[in-house]
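What follows is part of the complex, with its chains left where they were.
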Amino acid sequence: MKIKAGVIGATGYAGVELVRLLLKHPNVEIAAVSSVSFEGKQLDEVYPALRKICGLECGDADEVVSACDVVFAALPHGLSQDIAYRCVNLGKKFIDLGADFRLENPEEYEKWYACEYRYPELHEKAVYGIPELFRDEIKGKSLVANPGCYPTSAALGLAPALRAGIIEPEGIVIDSKSGVTGAGRKPTQGTHFPECNEAFSAYKVAEHRHTPEIEQTLSRISGDKASVTFVPHLLPVNRGILSTMYAKLNKEITAAQVREMYREAYDGEYFVRVLPEGAGADIKNVKCSNYCDIQVYVDEHTKTLIVTSAIDNMVKGASGQAVQNMNLLFGFEETAGIDMIPLTF
Amino acid sequence: MKIKAGVIGATGYAGVELVRLLLKHPNVEIAAVSSVSFEGKQLDEVYPALRKICGLECGDADEVVSACDVVFAALPHGLSQDIAYRCVNLGKKFIDLGADFRLENPEEYEKWYACEYRYPELHEKAVYGIPELFRDEIKGKSLVANPGCYPTSAALGLAPALRAGIIEPEGIVIDSKSGVTGAGRKPTQGTHFPECNEAFSAYKVAEHRHTPEIEQTLSRISGDKASVTFVPHLLPVNRGILSTMYAKLNKEITAAQVREMYREAYDGEYFVRVLPEGAGADIKNVKCSNYCDIQVYVDEHTKTLIVTSAIDNMVKGASGQAVQNMNLLFGFEETAGIDMIPLTF
Amino acid sequence: MKIKAGVIGATGYAGVELVRLLLKHPNVEIAAVSSVSFEGKQLDEVYPALRKICGLECGDADEVVSACDVVFAALPHGLSQDIAYRCVNLGKKFIDLGADFRLENPEEYEKWYACEYRYPELHEKAVYGIPELFRDEIKGKSLVANPGCYPTSAALGLAPALRAGIIEPEGIVIDSKSGVTGAGRKPTQGTHFPECNEAFSAYKVAEHRHTPEIEQTLSRISGDKASVTFVPHLLPVNRGILSTMYAKLNKEITAAQVREMYREAYDGEYFVRVLPEGAGADIKNVKCSNYCDIQVYVDEHTKTLIVTSAIDNMVKGASGQAVQNMNLLFGFEETAGIDMIPLTF
């Protein structure tokens, strides 16, 4: 017996990656997909890679809501709230890959997203879905705010150190680099091949919308108010995020000790790999998988903890984690449908 | 009940891709792997992408032979023959990803590979493994010559036209472009990133070792002696082969008619997708999958049939096809372990 | 004393590359540039690489015409004819980087470009500008049709063999691969980084507009009617075209003999390098230069001459050749402003 799943916004990169994963999920049947841009078209017309594999026709959001037990929405911010409201009222599960339910504070949301924070009572029901950090809260919920890609890499990379209290929660520097799929499927001048290839720059420096989301999560983990300087960069590769993070150590500790602390923190976590000494986190080693690879370093000279964390922005940073959350909501094996082996090249 | 499989030469690109596929195969357990370069090391030390996934230790070839029901060899030419001999004598199945059993003619083999053609009786038992073309001959065999990457793309792309006799088998031009994994894992000047990136050139022009293999297969399909001018190029991408092929039409025919002929020829073939008019074969649409995408064109002006054929050089062009052959040898579902959905990006 | 040059369509890729070259030209002052898309903007706002180097403001085409002794137009087809007419009437030199004056036959032009062939008398004055092949005709002219990028690579690669009559002029196969700047500056789905990177496919198979231009030039060189099957491919690099060409040999000849014939044909030509045996033409070796590298091979097996020819599509394939033509028109040193050393990486 399979549940019926649907994807709203199925023709964006996160949406179609979700479809790819759900098509192979043992407990799921995709009952409907929708797309505003490609309504009436088959998915494999938009993504020829899916020919002979997925001929689902893109309908509208209503069709998805009515046909499915769980609805995933991969939409621009502001557009998920009404759909979530209907899903929850209809007793369906809703997993939002967008930003509408990530921030707990209405003012923060309205400030950073310039959108109205409707349905405050719905936000209270929403859970922020990083299973490795908040698993128990996710189970049994109906509404999941699937985290942003950068925040996932940052939170997994910093959580053990913050929980153990070995670093200052304020003034953390997060220098992140993301593959171009993170910019979405819509062509722009900056993502036009000849301008993006052989190029590299920072963007939205200290003003990216993931900043308050990162701070909210780190504060929650830390117990104290965390503050970060967050600078994302556009990396000329298709997939992957590497975050390099710098935090002030507040005690003497060696890299080996921190590594051991991380190993214990993530003991039993299938999707987190704390790397042995000498091995660097590299986006290539997690490509097309739901893994997060983490390495830690101590710069004794400046008393700084350095953490590198690598994920596939489209899998653990988006669609893979969404499936992981779905698995928790429905009591499936947590790795079901997302235990892909990373590409070795 | 699973069969025991082993990989000799598991740390090369084809070898490790085979391991990745076999790890997820429902009817297979990997019993042993070997590597001359990394004997004594674990696979995940060589390929950190496999951490926590595959800790198999590389032993020697003998261990693989004795532990397994089916032995895959991904070795430089000349090194498979003795191993094949022992496997067959021991009643095991042997699938050679190298070139040792591909050429039926001993003189051709010795000329192109400068190796001795040992065990002629073994060669007679060997079958050339492109399932879509020679499925019935493969079933029940013990020894498979897994085809080269370029020959696979060429044979699948030209077979229907040759069988139907609409093109001249002589003077076919095959202009192929391969991703850099085709050059193997060993670093060289030509595959050093700054010299390979933003570069493009032909290599081994009209003297690549896949030439006689292509001609042998095309001749067999055609019934007449085929001759080809084959020029491979190195493409600055990781994976994929696109072959653009040009053959003289010997009758009036439209592209639509040829396409229909191809559709019929590959009707029921899971892994071949004859594309609709207006869609081009692109290596990106078959990436990390066992599919072969084919498009046909007719240049009426010069009476030329043009065929483009795209595969992932490491999957349908090597390890995926090897698993497909194994499935045939053992009577498994032909798509078992290799029905991956191509990456959409 | 410098001449005044102007560029109409200065913000496209060919236009701005022309500006880059003219800024360093010893005999030229750029008097005006224009752009429809960016009128009123400075060039360095559109291309930040030019900050502090070129603050020219984009005006309209009229300003360029009136201010300059030589007008370059890098415009979509159909838009150059009227401007050319005015320039010629005003006694100015006009160099068209677009397609309007390349085809001698009005029917061909109207068929392939769906544009009206205005001013037939103007076309008669126009000269097709590949200096290495038609130098004497270019000198003293006022109106140059600067060749297409693919036709330049093809004509230079095939001319010596055609002139010598060693190959059949009919049924030549030209398999070309171009970097993405060839597709222009305007973002499209196909040139969006994640869809173009790690991808490779043919496009406009046997129906690209450069086909009649190639045939016209080859016929003229040969003296007989030439016909070609031309297939372009999109290569995931910024710059460069490699054309791999296949022609039937009509006599016994060795590669060494053909190479010697090519060396003689291009003796004294600064920008053509006939490569020694064993060296392949590679787009990386001509990057950012006006060189054309050529290698020849003979496939004795199929009696085929294979020629590979590499150029930078934006330099010898567009703006560099335009400057070379300007140098001829004005009697400057032919290499002035375009003797850049190719990048070594």
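We call the chains A, B and C, going by the order they appear; numbering starts again at 1 in every chain.
Everything that follows uses one rule, which is that a contact is a pair of C-beta atoms (placed from the backbone, for glycine too) under 8 Å apart; a residue touches a chain by one contact, two chains touch by 3 or more.
Here the structure is a predicted model, which means the values were calculated and not measured.
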### Query
Hey, this file places 3 copies; any idea how many the whole complex holds?
4
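FYI, only the chains that are shown with their structure count from here on.
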### Message
Could you classify the subunit A-subunit B contact as same or different, where same means more than half of all interface residue numbers appear on both copies?
### Response
same
### Query
In whole angstrom, what separates the CA-based centres of subunit A and subunit C?
46
### Query
Taking each chain's centre as the mean of its CA atoms, how far is subunit A from subunit B in angstrom?
36
### Query
Going by the touch rule set out above, which residues of subunit B reach two or more other chains?
198, 238-239, 282, 284, 287, 345
### Query
How about subunit A: which of its residues touch subunit B in the complex?
13, 16-17, 20, 23-24, 47-54, 181, 198, 238-239, 273, 275, 279, 282, 284-289, 293, 314, 341-345
### Query
Which residues of subunit C touch subunit B in the complex?
170-171, 173, 175, 177, 194-195, 197-203, 205-206, 227-229, 231, 233, 235-240, 242, 244, 246, 248, 280-284, 287, 297-299, 301-302, 304, 306, 308, 310, 345
### Query
If you look only at subunit A, which of its residues touch subunit C in the complex?
13, 179-181, 185-189, 191-194, 196-198, 236-238
